[in-house]
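Note that one protein chain of the assembly has been removed; the remaining protein chains are unaltered in position.
Our next item is chain A:
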Amino acid sequence: MAFFEAKDIIKQYAGHKALNKVSISVPKGSIFGLLGPNGAGKTTLIRIINQITGPDSGVVLFNGNPLVPNDITRIGYLPEERGLYKKMKVGEQAVYLAQLKGMNQKEATKKLKVWFDKFDILQWWDKKVEELSKGMQQKIQFIVTILHEPELLIFDEPFSGFDPINANLLKKEILELRDKGATIIFSTHNMGSVEEICDHIALINKSEKILDGPVDQIKKKYRTNTYELTYTGEFDKLEQVLNPDFEIVEQQKGIEHNTLTVKLNNGSTSNELLAQLLPYLNIVSFSEIIPSMNDIFIRVVNENKKI
């Protein structure tokens, strides 16, 4: 079931542990978010997957088999620190990078032209890289990463350096690749993008994995039983009306409507809350506040700090 698996990875640098018994399991055809603050160890883990560096202990399984050097042709990697030879021509360089991934020159050229056309940069084929805008260079890097149709794609902070339009284009392409069957590992500290496209996540902080699972389950797990309602009518003295199980988190006066945020404690239900409030208020809307991944991220990291 798991297409890619890392088990109990330990990686130690002199006097500093980069990864401490980290395990992740990436299901086939999913988009897996590798999250964590800067310096948590994400890039080290990714480099281990790419065989740029090796783990001190632990195993990396690719489709059930231990990782072998030849697997790099089945992996596409877009590093966070990425660039191109500035003095080299665009097309020539793309073909070179494709050849290093094991493609032959003819095949690479043919495929590259298709992708260049799709991304509307074909007219830059014979230009030098230094003449290109940063966005265009990023497009080329993306194309080179996926050109050899790898089964596993690894993007390290893919959206950094992209303008919103190109970021959207990239997102669309990533989802399309997933739909075509590729498995994708996605490393970032930008939580917004995680919610939109990731199916699974693992959260790494200070060299240890502190949370993982499917995104919807994690969200469910970290919900806080907090509800928000907008209403008209009575504003003050609501505390006296509600029984102690209902904790008022926040109350705001608006121009048209007031808002009230209430946390439900001790197993009380939303129906009970509504029943208590109805006699006093005219309710406009009522909804549960679902924590964003950003909130969960900050919360888990902070909880971990205390321990």
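The rule we apply is simple: contacts are C-beta pairs under 8 Å (C-beta built on N, C-alpha and C of every residue); 3 or more make two chains touch, one makes a residue touch a chain; residues count from 1.
Operating definition for what follows: contacts and distances are computed from a predicted model.
Student: Leaving aside the chains on screen, match the unshown one to its UniProt name from "NADH-quinone oxidoreductase subunit K", "Nitrogenase protein alpha chain", "ABC transporter permease" or "CoA transferase subunit B".
Tutor: "ABC transporter permease"
Student: Return the single residue from A:I9, A:L84 or A:V215 that touches the missing chain.
Tutor: Only one listed residue reaches the unshown chain, and that is A:L84.
Student: Going by the contact rule already stated, which one of A:S30, A:Q141, A:N205 or A:N258 would touch the omitted chain in the full complex?
Tutor: Considering the complete complex, A:Q141 is the one touching the chain left out.
Student: Spell out, residue by residue, where the missing chain touches chain A.
Tutor: Touch set of chain A with respect to the missing chain: 13-14, 47, 50, 52-54, 56, 72, 75, 77-79, 81-88, 96-97, 99-102, 141, 144.
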